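With one protein chain withheld, the remaining protein chains of the complex are depicted in position.
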Amino acid sequence: MLDRKNKPLLIFGLVVMFIILVPLVLVVITSFGNQPTISLPIKGFTFEWYKNILQQPDFVDGFKMSLFVALIASFSALLIGIPAVYALTRYNLQHAEWFQSFFLSPTLIPEIVVGFALYQTAVISFKLPLLISLLVGHFLLCLPYVIRLVSASMLILDPHIEEAAWVSGCTKGQAFFLVVLPNIKASVIAAFMMCFINSFNNIPISLFLNGPALNMLPTAILNYLQNNYDPTVSAISVVLMIFTAVMMWVVEKFLGVNKLVK
Amino acid sequence: MRKRSAILLLLPAFVGVLIFTFYPLIQIIIPTLNQSSDYGKLYLEFLKSSYNQTVIFRTLAIALFTTLVVLVLGLPLAIWIARQDEKVRKLLSVIILFPMLTNAVIRNFAWIIILGKNGVFNDLLLKLHLISAPITILYTNAAIVIGSAYLFLPIMVTSLVGSITELNIETEEAAAVLGAGAMTNLFKVIIPQLTTGILTGCILVFAGTMTAYTTPQLLGGNRHLVMATLIYQQAMTLGDWTNASVVAIILIILSVVIMFAINKLMKKLDRRKVNA
């Protein structure tokens, strides 16, 4: 039987878990070495590289910019996605499934192509500012998460509770905020986190849509890594891992991390 | 009345996707068709070049190998995780989720440390006297496969754990009573019930690897271009935006066709649900 007591399965499981975790552990270790290039085993112990992060304007500005873009993109995806989900799940529309697929369609386009095509349309044809184009690109990245996660929970929610609220004297708007939203809160938070994390980590879309004054953290790390091989990259990686861990902890606190993948 | 409010609610998202996903696509397609009187000329030229053929083949091969590696590592791991007590299962799921939510640059960077000339892996082989001089792994196709597999393994595992926990373990017990060993059970009872989960995972991994930019860029170097990196190179380095569009369109077509095909296969293989 392939259950928990199966020895080969246990060994296999542990080995693969090891493979999954070791690379990240190595990154953490290398961030403390005091040689000028990354090497293992490390010699000495230093926090120099962490201090060096702050000397890199690309990293500092990139962090701020990525944070800003991820927040705006995630919020606008919620703001635009939730009404669409509401219409799809509560209005008995004839082509609801078609609309659903339409809203999920950005996931079918390779991210690099989204960035590439958007650059030509938004920046060159529409003459939109680079920042706006970048936000649009990240919005397209986020929207499908909102559509998928929020519509799943809207479908579970009893539509009669809204009607009960209307009969009790609520307008449609009041009923949405007082009765629907509190009950889909978990999926909204989950969608927000998925949007935020994916936008914050994204490279391919930003690749075509960044510029000298518009520097995103992941692309900054990518560029740095292509030109340097010192433990500053390890240090910034560790900082970002802590950032991820904190976010996961927050999600766990509010609704359980497992909600993110459902 | 109701219809109007439904339309108002759908409109922003609809217009957004239309203007910023579909319109741009049309906008990049048109120049690739209008360059000459012969509509498909650019595409034919592109596909005739043996260099481009190599890139397309490399893209597909890397996606295929990555998917296989992820499946072989991911399936048993997913079974192992799914068969733990709830508490342990949750903990392991969180551990798996962590790399998934960590930036791809960081995860690729970790493999640069491991696979480089003076990397951990070469060190280890030298110390064990298995090799006498460092071997080249970084900046090869193999490195891209390893990096991609590392990137997508958590996604496969997470999606499989879900479907495995839903399996009725009594079917395996029934098979065991009838004389099936662990391996027979895996191949004759578990996997057949998981076709949908496995193929869904495969779609994610294959399409994801095929269209990924960061990993081939970091681990493949300039001599091992795939279609995603080729688009960037054509557009940004060579300034040939039309040719980049050709690659982009071919990449979209390939990935959508493959996803569609696996989806079809999935529906055909999954006989558990009665077809309505």
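Note that the chains are named A and B in the order they appear, and that numbering of residues resets to 1 at the start of each chain.
The rule is short, and it goes like this: a residue touches a chain if its C-beta (ideal position, glycine included) is under 8 Å from a C-beta of that chain, and two chains touch if they have at least 3 such contacts.
The rule we apply is simple: contacts and distances are computed from a predicted model.
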Identity of the absent chain, which is to be given by its UniProt protein name, from "ABC-type quaternary amine transporter", "Response regulator", "Aconitase" or "Putative ABC transport system ATP-binding protein": "ABC-type quaternary amine transporter"
Chains on display which the left-out chain touches in the complete complex: A
Candidate in contact with the missing chain, chosen from A:Leu14, A:Leu79, A:Ala164 or A:Val246: A:Ala164
Absent-chain interface as seen on chain A, which is shown: 158, 160-161, 163-171, 174, 178-179, 182-183, 185
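Quick note on the criterion: only the chains that are shown with their structure count from here on.
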Inter-chain centre distance, chain A versus chain B - centres from mean C-alpha coordinates, in Å: 18
Chain A residues within the chain B interface of the complex: 1-4, 6, 8-10, 12-13, 16-17, 19-21, 23-24, 26-27, 30, 38-40, 80-81, 83-84, 86-88, 91, 93, 99, 102-103, 105-106, 108-114, 116-118, 120-122, 125, 136-137, 139-140, 143, 147, 172, 197, 200-201, 203-204, 207-208, 218, 221-222, 225-226, 233-234, 237, 240-241, 244-245, 247-248, 252, 257-258, 260-262
Chain B - residues contacting chain A, complex: 2-3, 5-7, 9-10, 12-14, 16-17, 19-25, 27-28, 73-74, 76-77, 79-81, 83-85, 90, 92-99, 101-107, 109-114, 118-120, 123, 150, 153-154, 158-159, 162, 169, 172-173, 176, 182, 185-186, 190, 210-214, 217-218, 228, 231-232, 235-236, 241, 244-245, 248, 251-252, 255-256, 259
